[in-house]
Each structure stands twice: as structure tokens, then as C-alpha cells.
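This report concerns only the one structure given below.
Every protein chain of the complex appears in place save one, which is left out.
Entry: subunit A
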Amino acid sequence: MNIVLADDDADDRMLFEEAINEIEIKTELSLFPDGKQLMDYLGHPSTKLPEIIFLDLNMPVKNGMQCLQEIRQHKALSHLCVAIYSTSSSEQDIEETFINGANIYINKPNSFGALKKAVDKVLRLNWQYHTSALNRDNFLLRL
């Protein structure tokens, strides 16, 4: 499974990578420090599009919400699964991202174990949506 993460915090990127490597489902992970580099990568014709995009909300240059909106308006990208990965737990932020087309909202967990569990759950669930006749338009998950 191909996944990408855009997060400006180097420590968070490292922890995420470690968590991904420790779970059972095998993945290829690409990391980006801001939204612009992510969008350049996704827009490049030779890119193999990821099954899930994990997006931090607060990033320099281009933030997560801008990326989400661009992805949903982009013909070739609009079908991709987007998971918001943020420290914000404000109900308003969460609902706002869902309304703008996020599939998943993950509050950055405060322990490595919880992070691993969250990522594992997301990947398994996304796999089910990918391989079964489930309605992807209605795929919402909050962790």
C-alpha cells in the first residue's frame, strides 16, 4: 500500500514512519515537510498515486486545509482518501475538514502505542473500502 504524509514537524514525521514500519500491513511511505512539496509530488505525471494521504493542518507555505481543497477540486486526485492528522481537537476544525472532503480525522495521539493502533485501524479500514463494495462517498472516520 502506498501512503504519503505531509507534516512540518520532523519528530512527528519520524514517529509516524516508525509506527508505519511496525504494523503488519506492508506500506511504501513518502514524507513531505509542507503542503506545497506534497502537491507538487501528487501533480507530477510519473507519481504513483497513494492509497491514503495523511495531512497535518498547520504547515508553512501551504497548509493542510488548502491541500485538501485542491485535492478535492483536482480531477485526477479527487477520489483519493484523505486523512487529517492534527493536534487540533476543536469540534469546529474537525467538522470543517469533513465538510471540505476529508475522509478521516485523527487527533495526533500522545503515545507511540496509540499512534500505531490508529494508523493500523485506518489502513485496515481503508483496505476494506478499497476492495469491497462499500460506498466511499460516505466514508467518514474520526479517531
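Following the convention adopted for this analysis, a residue touches a chain if its C-beta (ideal position, glycine included) is under 8 Å from a C-beta of that chain, and two chains touch if they have at least 3 such contacts; residues count from 1.
What we mean here is this: contacts and distances are computed from a predicted model.
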Name of the absent chain as recorded in UniProt (options "Sugar ABC transporter permease", "DNA ligase-associated DEXH box helicase", "Cobalt transport protein CbiM" or "Helix-turn-helix domain-containing protein"): "Helix-turn-helix domain-containing protein"
Chain not shown: contacting residue from A:Leu15, A:Leu31, A:Ala114 or A:Leu141: A:Leu141
For subunit A, the residues touching the chain missing from this view: 24-25, 72, 78-79, 81-82, 95, 98-101, 103, 105, 123-125, 127-128, 131-143
